[in-house]
Every structure is written in structure tokens, then in C-alpha cells.
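As you look at this complex, bear in mind that one protein chain is not there, while each of the others sits in place.
And now, chain A:
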């Protein structure tokens, strides 16, 4: 009984301290009101930019406006592939709504600047929401738990079909071979950076095969996220040194 109370208090203190520290980091951005969205020039300050950015929305409530902003900022910085993940596929189901809000938010941007085409895809249903097929645009993927382990299972079934049809030998199966099939399905490189939003510290089923080398960073919430916090997260990413195996 006594121990339970102590543990409760400890957990409570932890929650308060994380809450306070998250506000503490926000102070600088609260002082300066929303700066001009010169994302492209900001991108030049960054050490490196992810080619594929994964945004994991691990919160129960979604703010489409904030998600749209995140996507637009990333696109403006020149990130070519963005995937937005939620476990249950809420965003996938509401892709049209999200797309409309993206277009709407894009209108607020500086009219002088050329706009990036956002090309939205839902891999599991092989469906494209927007009609653009520009090669220069940003590819946006909406993903859910269905695209994770289950996609590995589908790949395994696909391979077994080929083996059964004698198009492939079991001895040919190797990580590179499987990776090629998965890459072909998603048509994008592995995410180099994953940003989680929410209190849960887990990837909750996000693309297990592909996150092999992804850097995993967290932000407390996507609600009301300002450009500065987003940029500083990318800035942190720039400082991470990649050493793999060697």
C-alpha cells in the first residue's frame, strides 16, 4: 500500500517535470511571434535534410490543420518523401479532408513563391488522392498499422507464391531481395528520420522493416506545433552522426 502511494507520487512528479520542461523549451518561440515562413532558406542552415521523413501521430485527437502545416513546412524545406502514420488509419480514411486542408493552408503561403506539388498516396489501397503526377513534387504517404508487419506477411506470401511457381528458389531469399520487393511496393526510400508526436514512447507498429536505421525523435504533441520547434527538431537531426556497424 505504502509503496503504491510512493510510486504514484514519483510518477506524478515525473509527469509534472516533463510538462514543465516542454513548456520551458517553448518559451523562446512564444516570445517571437510567427516568423516568416522562409523554410527553404532555413533548410540551407541545416547540416543535413532527411530524404524521407516519417511523422508518427500517436495521439487520440488529430488536428488536421497542424498536420497540414507540418507537411507543408517539410515540403518547403525540400524533403521529398513524407509519411504520416497513425495506428488505426484515421488519416487514411480522411485523406480527402486532409488533402483539402493542405491545399487551403497552401493558399496562405506567400503567393510570390512557387508552390510545391503535394502528391498524396495511400499504398495499401493503391490509391492516389490527388491527380498530380509531377516528378518534382513531394510524395506524401498516409500509413497505418496495416502497412507494417502485415506488409511483411504479404511480402512473404508473394515470395512463397513465386517459389511455388518455381520462379524463385528458397536459397535466393535474402534481405536484399526482400528489401527490393518492399521498396518496389512503397516506391520510396527508408525513412531517415522519424518524429513521434504524443506521450507514448514507442513506434507502435510503424514500418518495422524500414525503420532499421531511422533516427527516432519525439515532440510532446502535434497540436499547435510551431515552425520553430519543428525546425529545431530537424536541426537536432542534423547533428546526429551516423555510424552503422563500423
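The rule we apply is simple: a contact is a pair of C-beta atoms (placed from the backbone, for glycine too) under 8 Å apart; a residue touches a chain by one contact, two chains touch by 3 or more; residues count from 1.
Criterion: contacts and distances are computed from a predicted model.
The subunit not displayed here is recorded in UniProt as "Alkyl transferase", chosen from "Guanine nucleotide exchange factor MSS4", "Small ribosomal subunit protein uS7m", "Alkyl transferase" or "UBC core domain-containing protein". One chain of the complex is left out; on chain A, the residues touching it are 3-4, 6-7, 10-11, 14-15, 87-88, 145, 148-150, 152-153, 155-157, 159-161, 163-164, 168, 170-171, 173-175, 177-179, 199-206, 208-209, 211-217, 240, 244-246.
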